[in-house]
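Down below is the structure, laid out as structure tokens.
Complex shown without one protein chain; remaining protein chains in place.
Each chain carries a letter (A, B, C, D and E) given by its place in the written order, and its residues are counted from 1.
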Amino acid sequence: MIRTFFVVLLLLGLGAVFAGLMVGYTPDAELNATARYYADNTAADTGAANIVTAIIVTYRGLDTLGEVTVLFLTAAIVALVLAAGREKDPASRIAPPPAGELLTTGSRLLAPLILLLGVYVFANGHLTPGGGFQGGAILASAVLLLLLTDPLRHFGHRLISVVESLSGFIYVLIGVAGVVLAGGFLDNRILPLGDFGALLSAGAIPVIYTLIGLKVGAEFASMLVSLSETEEPR
Amino acid sequence: MSKARHTIALFATLFVFWVLLNGTLAPDTLVIGVLVALAIALLFPNSLSALDDLAPLPRVAGAVVRFLAYFIIQLVKANVALAYVVLAPSLPINPGIVKVRTKLKSPVGRLLLANAITLTPGTLSVQLEDEFLYVHWVTVDSDDIEAATASIVAGFEKELEVIYG
Amino acid sequence: MVDALILVAAVLAGLAFLLALLRFLLGPGPADRVVAFDGLTIVSVTGIVLAALFADRVIYLDVALVYALLSFLGVIVVARYLERRP
Amino acid sequence: MGTLLDLLGGLLLVAGTTFLLLGGLGLVRMPDVYNRIQAGTKATTLGTLLTLAGAACLQPGWTIKLGLIGLFLLFTNPLSSQVLARAAHRGGLHPAGVTKVDRLAEDNPRELGPKELGEPS
Amino acid sequence: MTLVTTVMGLLLALASVGAAVVAIRVRSLPVAILAAGLVSLLAAVLFVLLAAPDVAMTEAAIGSGLTTFLFFFVLGRVRGGGDHD
Partner (left out) sequence: MTLVTLAIATGFALVLIGLLGALTDRNILRMIVAFTIANTGVNLVLIGVGMLPGRTAPILDEAVSVAQAAARIVDPVPQALVLTAIVIGLGVTALMLAYALRLHQTRHSLDIRTFTELKW
């Protein structure tokens, strides 16, 4: 087919470009100037041990606010797009096969532990790998496990949206507090930096990341819930 | 079992996990752990914890140790048997799904029983319904309910009955 | 000596990975591939632990923890899909 | 003492990965889904647990975290296998030809469906 | 131990490219989705080898459960219309 031919031709060209990029590539031996600044000054500036977290929450905090907003818009649009297909009466939905006792018990046992792991991941975002985005995804995974076990389970839209908007509101509030009390928007030094390596350290980073975690978790959960409430065909 | 006892069991499990995850006993970690564990225990009352339905302590301790020892022996046995099956050129198997009976009532106990059966020689729990457990068995000795129960379930059930009375 | 043992362990894990991958590529049915998927993710947990040993960083274990707890979710998602009658 | 512990750790690592290899071999050699699940679950669970124990011997400071990983695996691994086995059965996949007994299918005749899952795709 | 890490990377690279080819070539859609999930889980292990545990954790948390669920969910809803090529 002529179309496939053009596609393959295009991809061959792209592959040639990639190969050209690869041939002369040698990884740097030293960090570049930006990375070097982060490596040298993060601990003193922010008190965070995880430099990636420091970049996301403080140095590039405004970008992260944008990311979270994009995610919020995505969740809202998913809900809007699917709103037309939603059942009015949850009782009339066709029941999928029951989950069976093993899965039910297992998910009742594991869901709280997964939630706890999610909270651990975002509360320790400044010390260990992880942070608000990962923690939020893990929280949403726990919701997913419960949804898989009982697809007709009714999740409170209200609770999810309250958590979502409240954490977003406090997040912005902390950002403004940074302007007033410290060096600028989303500056984490509105709280004391504390001992390097402790759970309550690095100023407002754990607080901000916890809020991001709750917000991201609520956004993903609302996506899952609005998908699962669409109409079964036939 | 009362609702309060259930919440306390869940809270205790979550708190222990929090401390193990963090790996420290710093006061701020403990305070936050209490808050988080309490929030999850209250927000998800439908959850279970391994401490639910536990019988009084002194009786349980011995049974837990015996259960774990039996389980580990069975797990190693399972793997040796599997190694024999996998490495033998002729694949000496005779698989089938048999039905066995369990007397356990506690959900956690039943799940532990099913998991233990899955990890022991040549058996895999497929479905649990009321008092019957359907087990896929690589080498079916007998398809009689009672005989199969005796050879698959009995060893674990004895201890689990003590633990989750 | 110990280094050699770790090396042998890594080679064995690699072979296990290849065998599970072979099952994934061969199929034949969706259920077989899910079993292979399960096997691959568990071997990958071992891989992450070995990587943590090589790099001598305890923080990599957090990734293994998340991986161990969440990779089973993927299997359950597929299983719940497969059991719906067409 | 340290070297002895290291040696033990290395040996445990090798033992664990050997079981992983056996599990992989089982995945390839077993004739049907259920037997493959059996091979997969048992061997990989024990193999991973032994590997974690070996790593704990090599790095004693990591023991708690490795223990947690092992504990989670001990719950999730058999659980996913059971759910998968049940799904395969409900999806209409019967144990392979050598099998003689199938009590579950006898008790739930409605679950005898087309052999969709087993067919090559 | 750099050699071992490189060989591990090679295995993972081969596996993920293989899984990607399976994902776009296989006829059955569920298998394609499963293979795409496998690509992202293997990429997570590669991220660990590339000294990026944060990224690895994100990929593992999102690629394993959530993405696969979204696909399978939509697939379950469009059953019948999903596969006629």
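Definition applied: a residue touches a chain if its C-beta (ideal position, glycine included) is under 8 Å from a C-beta of that chain, and two chains touch if they have at least 3 such contacts.
Small disclaimer: the values here were computed from a predicted structure and weren't measured.
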| item | value |
| --- | --- |
| Among shown chains, those touching the left-out chain | A, C, E |
| Chain C residues touching the omitted chain (full complex) | 55-60 |
| Interface residues of chain A (partner: the chain not displayed) | 3-4, 7-8, 10-11, 14-15, 18, 22, 25, 27-32, 34-36, 38-40, 42-44, 49-52, 55-56, 60, 63-64, 67, 70-71, 74-75, 77-78, 81-82, 84-85, 127-129, 131, 133, 137, 196-197, 216, 220, 223, 227, 230-231 |
| Contact set of chain E toward the excluded chain (per top definition) | 2, 5-6, 9-10, 13, 16-17, 20-21, 23-24, 29, 32-33, 36, 39-40, 43, 46-47, 49-55, 58-59, 62-63, 66-67, 70-71, 74-75, 77-78, 81-85 |
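We take it that only the chains that are shown with their structure count from here on.
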| item | value |
| --- | --- |
| Graph distance between chain A and chain E, where chains that touch are linked | 1 |
| Pair of chains joined by the greatest number of C-beta pairs in contact | C-D |
| Chain whose averaged C-alpha position falls nearest the assembly-wide average | C |
| Centre distance in Å when chain B and chain E are each reduced to the mean of their C-alpha atoms | 31 |
| Rounded Å distance, chain B centre to chain C centre (Cα mean) | 23 |
| Shared-contact residues (touching 2 or more other chains) in chain C | 6, 10, 17-18, 27, 30, 34, 50, 52, 59-60, 62-63, 65-66, 69-70, 73, 76-78, 80, 82-86 |
| Residues within chain B bordering two or more other chains | 17, 21, 111, 114, 125, 127 |
| Residue ranges of chain B touching chain D (in the complex, touch as defined) | 17, 20-21, 23, 75-76, 78-79, 82-83, 85-87, 91, 93-99, 111, 114-115, 118-119, 122-127, 134, 136, 138, 140, 143 |
| Chain E to chain C touching residues, read off their complex | 1, 4-5, 7-8, 11-12, 15, 18-19, 22, 28, 30-31, 34-35, 37-38, 41-42, 44-45, 48-49, 51, 53, 56-57, 60-61, 64-65, 68-69, 72, 75-76, 79 |
| Touching residues on chain C, where the partner in the complex is chain A | 59-60, 62-63, 65-66, 69-70, 73, 76-77, 80, 83-85 |
